[in-house]
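Moving on, here comes subunit A:
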Amino acid sequence: MSGDTLVLDLVLAGLLVFLAWRLLTLSDLFKATVLFIVFGVLLSLAWVRLNAPDVALAEAAIGAGVTGALVLDALRRLDARGPADEAQPLRLNLPRLVGALLVMGLGAFLLWSVLSLPPGWRGLSSETAAAMPRSGVVNPVTASLLNFRGYDTLLEIAVLMLAVLGVWTLNAEPMPPAEPAGPILDVLVKALLPPMVVVAGYLLWAGGHAPGGAFQGAAVLAAGGILLHLARPFNVANRGVVRLVIGFGFAVFLLVGLTLATLGGRFLELPERHAGILILMIETAAMISIALTFVVLFVGNARDNAGRDTS
Partner candidate 1 sequence: MTPPIIYASAGAAVLCLGLFGFLAARHVLRRILALNVMGSGVFMMLVALAARTDPPDPIPHALVLTGIVVAVCVTALALALLTRMCRDEGSALLPEDRDIE
Partner candidate 2 sequence: MTDPWIPLVAVGLPFLTGIVIFMLDDRQVALRSLLNLFGAFAKLVLVGVMLWGVVNGRDYGVRLAIAPGLDVALHVDALALLFITLSAVLWALTTVYAIGYLENAAHRSRFFGFFSLSIFATTGIALAGNLFTLFVFYEILTLVTYPLVVHRGTQKALAAGRVYLCYTLAGGAVLLLAVAWLHALAGPRDFVAGGYLREFGTDHQFTLILLFGFLIAGFGVKAALFPLHGWLPVAMVAPAPVSALLHAVAVVKAGAFAIIRVVYDVFGVEFAQSLGVLGPLALLAAFTILYGSFRALTEDELKKRLAYSTVSQVSYIILGVAVLGPLSTIGALVHLVNQGLLKITLFLTAGNLAETLGVHHVHEMDGVGRRMPLTMTAFTVGALGMIGVPPIAGFVTKFYLGSGAAQAGQWWVIVVLVASSLLNACYFLPILYRAWFQPQSAPWPNEKREGFDAKAVLLVPVLFSAALAVGAGIFANAPFGPLEWAKLISSREFGYGP
């Protein structure tokens, strides 16, 4: 371990802690949100330093990107009504002091636990390595997401679907873009959209052997959709075709799992020979659904407030 990288790590870690502190204490929520996005970007650097490029991509695209966009958008809606001003700097009072002490105690205990972990820990890296040839892909993270622990991912896609249902339930009204979309944005969208679709497709395909995969690809696709929405506002109402696309990824994943179970295997047991193609299929379906999910989460379901959804 060279001294330079150690300094880099120390600075990066310190910066992360500092940003976290600042964004929680700034009274201006807009600035706090911007810091949150910066925090996310720096965090993805940390993931790279920790040899977790898949996580880094996801953090940049989803953790910082989608979340940041969502928070900024929500802030804009709050601002339009005023409650954003209700944010107050945190004054230390007795309950907060007690809370702070408790949390510090927790931190100390956490540090002690981390430091006292037994050395020589190998995790599951050797088990993973041994199982990789049968997984149908080369990237161990993808193998884990779609094969070893594919069941987790199935339920995770259910969570995405549920978030859309929740947003629809709430009739969250969309905000028109702050300013009428200028020609620049229009041009930008036209120029950016095709390559974004290509990048998404690449990420999906690359997930098999390199960092990337359905979630990262979906985030890129969704970013395209959101840009498009900013340029030419549209809405994704609770309509039949939208619901079909939203449910598509989950349905495909579940049906693949069930079919395999009825063919004599276990639930979600991908046969070695077809694992690669099955994973690609599931990922494609999932990516389309997830991309639309992110767009819906951002856009809401526009003119559905009176319940005029068509179904």
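The candidate set was assembled so that all candidates are chains of the complex that A comes from, given by their letters.
In the analysis below, a residue touches a chain if its C-beta (ideal position, glycine included) is under 8 Å from a C-beta of that chain, and two chains touch if they have at least 3 such contacts; residues count from 1.
Here the structure is a predicted model, which is why all the values come from computation and not from measurement.
Here subunit A is displayed by itself, and among the listed chains 1 or 2 from the same complex, it touches 1.
Considering their complex, residues 1, 5-6, 9-10, 13-14, 16-17, 20-21, 23-24, 29, 32-33, 36, 39-40, 43, 46-47, 49-52, 54-55, 58-59, 62-63, 66-67, 70-71, 73-75, 77-78, 81-84, 86-88, 90, 96, 99-100, 103-104, 106-107, 110-111, 114-115, 117, 121-125, 128, 140-141, 143-145, 148-149, 152-153, 156, 159-160, 162-163, 166-167, 170-173, 213, 215, 294, 297-298, 300 of subunit A touch candidate 1.
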